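Here is the structure we will look at, set down as structure tokens.
Only one protein chain is missing; all other protein chains are in place.
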Amino acid sequence: MNFIEGAPCRAADATHIQSTQEDEYNFGYLDEQTKRMIRRAILKAIAIPGYQVPFAGREMPMPYGWGTGGIQLSASVLGSDDIFKVIDQGADDTTNAVSIRKFFARVTNVNTTERTEEASVIQTRHRIPEIPLSDDQIMIYQVPIPEPLRWVEARESETRKMHALEEYGVMHVQLYEDIARHGRIATNFMYPVKVNDRYIMSPSPIPKFDNPKLHMSPALHIFGAGREKRIYAVPPYTIVKSLDFEDHPFEVESWDNCCGLCGAKDSYLDEVILNNEGERMFVCSDTDYCTHRREQGHLGPMAAREDIAELKGERA
Amino acid sequence: MYVAVKGGEKAIDNAHCLMAEERRGDTNIPEMTVSQILQQMRLAVDRVMSEGSLYDPALAALAIKQSRGDLVEAVFLLRAYRTTLPRFGISNPIDTSAMHVRRRISATFKDIPGGQILGPTFDYTHRLLDFTLAAESEPRPVQTDIPDEAPMPRVMDILSAEGLLEQKETDGEANVGDITRDPVTFPAERDIRLQNLARGDEGFLLALGYSSQRGFGDSHPFAGEIRMGDVAVSMTPEELGFEIEIGDITISECEMVTSFTGSKTELPKFTRGYGLSFGYCERKVMAMALVDRSLQTRELGGDIVAPSQDEEFVLSHSDNVEAQGFVQHLKLPHYVDFQADLIMMRSMREEILKQTKADKKEAA
Partner (left out) sequence: MQENALNTVTPGLKNPAQDNQRIFRAILLTMSRPGTVTVLGNWAEPPTALYPATAAVCLTLADMDTPLWIGKNGPQDVQTYLRFHCGSPMVRKQEKASFAVILDGTDLPDLTLFNQGDLEYPDRSATVIIQVKTIEVGRGVKLTGPGIKNEMQIEVGGLHPDFWQDFRQNNQNFPLGLDVILATPTEIVSLPRTVQVEV
């Protein structure tokens, strides 16, 4: 692959098209100036934990809403020494995760892995891995709506003021209305957090089950919203508190079941409908965690069943 | 049987093969060439260039072929390619009064210096399907006077000379914003708004412009002038220090004029709305001009009461590449978040049912 910053001028006929090949794309797809702009935004995001830094997001070759923010962050962060893991819904082999991993293998030659511990950079949509992250890791989140106050105030011009003045009363009012109406806070994912005791931040649509993993995490967490053109971050060892009330403390989901495949009781479980009779089972959403446990000999109550071979997805 | 979302890689490859097969269609029918699209689907090419924000007819035609005629998808392909292009410099502002005009009409005056030029337009065609097109046919030869080559002043400039028109913003020295380089912030200035609208989805602008005519917003516009033709693009490279022409582009331009009855500080005058596009996108530039005028409500001291006047609403939702992505991302798996809601839903129902049972018991 060549790393050419320039490209030839175009004539107004169809004959030049053949010369436009994919090897004219830069390392990491984005041009150097764009990466510099994104890198500056990342550094400011780290210096102001939880604050959303506007950046001039670029059109990427995948649709907005499909991880363009995370992809731009990864493109600006990744190097040839990295080992890259991509998950969607906790799984390495969902179609979008496969597609993104393939893209980076093509434009950066980066090594990829499914093992959480092996990865130096993990791009994710909707989950944080179950295995505790380490000091050497960078988490990159795909974010659809970065603004935690969007559901109480649709206007950017207003929410910006609310963040500036730390006027978060409406957010608490809304959460408390939930409690008054439903006896609980009816937010289960994208559950707002307060970072470093200053900014209210959306942790992206991770289930609230994952929120505690952000608190004092040894890893660096960077969030990218491509369509909304915002980057924000939680540095390592930073206080991240899920919003709650004294009489209604923050709680995470729990299951009566364990993982049908590996028997885990401590992981986030997906419910899978097995057949038209409505038979269902619960499996770890973190496929690497589940596979690893089974390799270590942990077996769940349904591990022996043969009609779920695809679910087991043995590592190649 | 459980339908796996796993084994993604093979599924994706297969999807791409199926797509290519369907794109080609029946192989007994000759394959369409990019040049054919370029020549014969020119209005599609023009729309894709405009909303794709890249003047390259051949690449736009290729994008249309690749997208099987899905123009929003083609716009997306062109945008994604555009991102990777280096920037050599910034052109000088184009001068549309020096346009080589192919079409030019004004609805505000019966006749105008330089004349009305109908040009190639659907306007007065009777919308009857032309079955002769179903067979291959040569068009009838055109009988027309060749338009005057002399520069044609814009109709609005004539009004402007009389002082009836709001003054143009002629801050030629000031930097013009670029939403592809800096994120939009609110309130947004007119240069930013116009760039956003020029890239905006034609259907969205059409609906908004239409709504402003129907009373959602107070706008009673006249089409001051609509013109389409070719203009020269020039730039002044720093190392040369003088202007050089780098090529010609086809553009459409529309200026709408709306009466403004004045305020405490302003005499009654006409205000304008402006629309510009690459290629021949007349409906787009007319809708754009309506929305541009609506978005000036804030500056003119009016109340924001209609969607077309609300710049945050308009500018945040005009881009079809953004919109189609986010709407369609709902196709992606969301089962982790759905599970979270499922758990809550079940436990809430359980609690309520338990409570009702207990209440009943008590009552009994």
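Labels A and B are assigned to the chains in the order they are written; within every chain, residues are numbered from 1.
The rule we apply is simple: a contact is a pair of C-beta atoms (placed from the backbone, for glycine too) under 8 Å apart; a residue touches a chain by one contact, two chains touch by 3 or more.
Since this is a predicted model, take the numbers as computed values, not measurements.
Across the whole complex, the hidden chain's contacts among the shown chains comprise A.
Remark: the omitted chain is touched by one listed residue; of A:45, A:100, A:243 or A:262 this is A:45. Note that of A:68, A:124, A:142 or A:238, the residue touching the chain absent from this view is A:238.
From the options A:28, A:63, A:260 or A:300, the residue with contact to the chain not on display is A:28. For chain A, the residues touching the chain absent from view are 3, 26-28, 32-33, 35-37, 39-49, 51, 53-54, 76-81, 160-161, 163-165, 196, 198-199, 218, 220, 233, 235-239.
Following the convention adopted for this analysis, only the chains that are shown with their structure count from here on.
Rounded to a whole number, the gap between the C-alpha centres of chain A and chain B is 32 angstrom. Looking at the complex, you find that chain A touches chain B at residues 5-7, 10-17, 20, 24-26, 29-31, 34, 54-61, 63-66, 68, 88-91, 93-99, 102, 125-127, 144, 155-157, 182-184, 186, 188-190, 205-209, 227, 229, 253, 255, 268-275, 285, 307-308, 310-311, 313. Across the complex, chain B meets chain A through its residues 1-2, 4-9, 11-12, 33-35, 38, 56-59, 61-62, 76, 79-80, 82-86, 179-187, 247, 312, 316, 321-322, 324-329, 332-337, 339-344, 348, 351.
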